[in-house]
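The complex appears here without one of its protein chains, the remainder shown in place.
By written order: A, B and C. Residues from 1 in each chain.
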Amino acid sequence: MNNHDSHITSYALNFKVLLVLLILTTITILVIKLHLGAFTVAMALTLASVKTAIVLTYFMHLKFENLILRLMVGGVFLLFAIIIVITFIDYYFR
Amino acid sequence: MNNQTTTTPLNFLNHQTGLWSWLTSTDHKRIGLLYMYSIVTFFLVAAVLGLLMKIEKSAPGETIMTAQTYNALFTLHGIIMIFIVVIPGLAAVFGNIFLPIMIGAKDVAFPKLNLFSFYLFLTGAGLGLYSQFANGHSPDTGWTFYVPYSAEASSNVVIALTAAFTLGFASILTGLNFIVTIHTMRAPGMSWFRMPLFPWSLYATAWIQLLATPVVGITLLMVIAERTLHVGFFDPKLGGDPVLYQHLFWIYSHPAVYVMILPAMGVVTEIFPTFSQKPVFGYVPIALSSLAIALVGYFVWGHHMFTSGMSYESRWFFSLLTFLVAIPSAIKVFNWLSTMYGGSVDLQPPLLYAISFIFLFTIGGFTGLTLGSVATDIQVHNTDFVVAHFHYIIFGGMGFGFFAGIHYWFPKIYGKLYSIRWANIGWGILFTGFNLLYFPMFIMGIQGMPRRYFDYDPKFQLGQTISTIGAIILFTGLITMISNLIYHAYKGATAPANPWHGVTLEWQIPSPPPHENFDEIPVITRGPYVFDNPHTTK
Amino acid sequence: MTTMFSGASNLAEGVDRAFIFIFSVAFIFIIAIVALIFYILIHFSRKKNKNPQQFSGNTTLEIIWTVIPVIIVLIMFYFGWAGFAPMRKVPADAMPIKVIGRMWVWSFDYGNGKISKDLVVPLNKDIKLNLYSEDVNHGFFVPAFRVKEDVIPGYNNYMWFRAISKGTYDIFCTEYCGLAHSGMTGKVIVLDNADFDKWFADLKVSDNTVHPGLAIIKQNACLTCHSLDGTKIIGPSFKGIWGSKRIVVTAQGEKEMEGNDEYIRRSILDPNADVVKGFNKGLMQSYKEVLKAEDIDKIVDYFKTAGGQK
Partner (left out) sequence: MSTTNHTAHSEYIDSDTGKMGMWLFLFTELFLFGGLFIVYAVMRSKYGEDFHHAATELNAFIGATNTVVLLVSSMTVAMSLTAIQKNQTGLAMGLIFITLLLAGVFMMNKYFEYGHKFELHLYPGSEVMHNLPHGEIMFFGLYFLMTGLHLFHVLVGGILLTIILLKIKSGKINQEHFLLHENGALYWHLVDLIWIFLFPLLYLIT
């Protein structure tokens, strides 16, 4: 009935996570300024995904949640990815 | 409706009285009943529209209405039937009433949210009706709202879209509630594989509601933006892509057809063991096949678009996946038949409806395979064949599943018995009418009779007329069935707690159930379908 | 009457084969299931069988009835794919014809200004249809040929076939496109080569002698709702519209107006402002976005000078 068993994330960890996120943001901007052509989008999306994973794991405490919830989150993202891929079977082959 | 004698113990129907106590109740059983009354009302309205369409088509040319009216009618008929009746349908009615009881809980996880969903549903339904009567004329886009027509038509499309959007959110919240309920509120000892199969089917359904509905929500929002702000996401005049709309629409709407059928499958899965006094055959395969349907069902949406100019690769890819999604349904059908095999089968009305479900669903399913095969779909896409397919599978499947469920649980809900004789007569008329109405449409469809046609070539006259006669017979059957139930809800003999000798939890509590379902939360020590002393004498 | 097994194109055979296979399997399964149900109802009825057996599963059976349907559906898939695959492989020397779909008429452009309202094709010759829509989605369907593709604005969809028997066949529009969707039908006429050549030679180049206003009226499919000869269709006939008294219903009530320049312009740009008595509001949509000012001038001129006169 209460949150006794919840995990407490320390202030320091939160701060470190922020630093990492800021660094990744800077990298994103730099990478894009480099104009890597076709890779730009892929890079930007990969970096965004990494950032997402970090936010999910630490800020949103997924690391400390039970397995079921973690599976759900993973599954949902996977499902979305598959849907995009399938849509592009149409557009890619047009 | 149940307060005549002092001997009646308090139950959820009479522990509080007055309209207000119903409208503000967070009791899942009452909310379920509220859903049922509203949904049945809407069903009757839309069904009458269906009948009118059929009468219009009894002869070629204009008979009782203009083309404009006809187009508005099938749109309204489709919107009501899909978004208001069958998508919330079984899950909202029987799911609400029986899910908590069957898993041994006192209510759903978020009772207030549950009530809120109901009002959201009512709002959406109200908006849907309003779109018919507001200034301008009724929407005439078909329930699929295909762009560019829906972006250009002068009718009240925006209101209809908003209605669908709102109904979508009601459905999402119901799904959310059920998932959490099933995860966190099962009675002690009820592991996943001790849960009855109706909750299992609801669990699979709820995931679809949760994850597919938002896509159509945002799509409809984009069409609204397109109409009001002229950003042409889908309108080719503004550089948009009409086929992209179809992708987004079906990403939701295909999984949605499994939202309709899965709970119905769950209902009949409860009925077969009870009336055979024999455990479900293949419990685990049935449970997992629900999940499989939900999962694979996400990846086949393109089979609605085989002629849309989609790439060659997508067409065969979607066709292949469509065939695979049929497998879990096949598994279920075979397991149901094996459940009855070797049992002590008592052909009461619920079982009669459940068996009809198998028959009609199988016909609907096989014609679905015809549609899933690209070559044949090219021929029958957007013809009466498709119309017949989905009426067989929705009305014959979900509809008959609903009828099976209400005949099964009626004594539990109202504590009354209906007339078995009249239920059987009603079934007979209904079943005959149904097949007369829809079977000719398969044949006409193969011959090329397109759907959404107000008028038709005289060569289709014979089939169309038979079909109209079927509609009228069906109408009679429905009236018979419903009158029997309504009459006996008031005047029926008092029902025992367990008239069919079922073994799931809902049969272990009084009829009607008390307000909080259980005095004491039961502790579960074994699977749901164990018949220790099969009851075989009457 | 085109019945199911009288396919009139080269593609019909593959489609029909898929139909036959799927329906045969369906038939067998449905008969078997119904038979089994009756057997159960009779043999295991409560009267006869008071001791229900309590078995609850069998792994071998589960595997059997998973694997067999998988095999069956894969065969079904194969037939469907085999019947479909040739539909997208257009022979290189196929004769191209442009199909134009607009609310609610089909027209067929053979190139060089030769436009026909029927699709006339020579026997045994590969035909490629390029499908264009000028407004909303349509569907081009010839049941006897087993071909159908959607006609979607902004998409260059196509189809092909080779007609293998002479005759006249229906064309239906199979994508809902508004009011007269069910009226958007047409004919395919298959002629042998000599007849086709003759027909083609006779086909008039859409002539420039037609009044430009009438051309615009035809192009915009006004004639689906308005006739030129006085018949009432969905809207009033154009015959004799110029200079006549028009009884219209406005928000204020009925009033009489004259069929002049201003009136016609308004009727086209804002059709629902005043509605001709006896007709319904909301059917005709404003052509503000569709017709340019000079187009409307031409239409007005047409009414003034030619067919629209009293």
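One rule holds for everything that comes next: a contact is a pair of C-beta atoms (placed from the backbone, for glycine too) under 8 Å apart; a residue touches a chain by one contact, two chains touch by 3 or more.
It should be emphasised that the depicted structure is a prediction, and the values quoted were computed from it without experimental measurement.
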Displayed partners of the chain not shown (whole complex): A, B
Contacting the left-out chain in the complete assembly, out of B:211, B:345 or B:387: B:211
Residue touching the undisplayed chain, where the options are B:10, B:225 or B:462: B:225
Identified contact with the non-displayed chain, of B:13, B:92, B:109 or B:261: B:109
Residue among B:188, B:428 or B:458 that touches the chain left out of view: B:188
Absent chain, residues of subunit B that touch it: 26-27, 105-107, 109-111, 113, 172, 176-177, 179-180, 183-188, 210-215, 217-219, 221-222, 225, 229-233, 238-241, 244, 247-248, 251, 516, 521
In subunit A, positions touching the absent partner: 1-4, 6, 8-11, 14-15, 17-18, 21-22, 25, 28-29, 32, 40-41, 44-45, 47-48, 51-52, 55-56, 58-60, 69, 72-73, 76-77, 80, 83-84, 87-88, 91
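One rule holds for everything that comes next: only the chains that are shown with their structure count from here on.
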Whole-Å gap between the CA centroids of subunit A and subunit B: 37
CA centroid of subunit A to CA centroid of subunit C, Å: 47
Distance from subunit C to subunit B - Cα centre to Cα centre, in angstrom: 31
Of all residues in subunit A, the ones touching two or more other chains: none
Per-residue multi-chain contacts in subunit B, two or more chains: 243, 312
Complex contact set, residues of subunit B against subunit C: 66-68, 71, 136-137, 140-142, 146, 148-149, 152-155, 236-237, 240-243, 276-285, 307-309, 312, 315-316, 319-320, 323-324, 326-327, 330-331, 333-335, 337-338, 340-347, 355, 358-359, 362-363, 366-367, 369-370, 372-379, 381-383, 446-448, 450-457, 459, 529, 531, 534, 536-538
Complex interface listing, subunit C residues touching subunit B: 1-4, 14-15, 18-19, 22-23, 25-26, 29-30, 33-34, 36-37, 40-41, 44-46, 49-58, 61-62, 65-66, 69-70, 73-74, 76-77, 79-85, 87-88, 135-137, 139, 141, 143-144, 146-150, 152-155, 157, 170, 172-183, 185, 234, 280-283, 285
Residues of subunit A touching subunit B in the complex: 68, 76, 79, 82-83, 86-87, 89-94
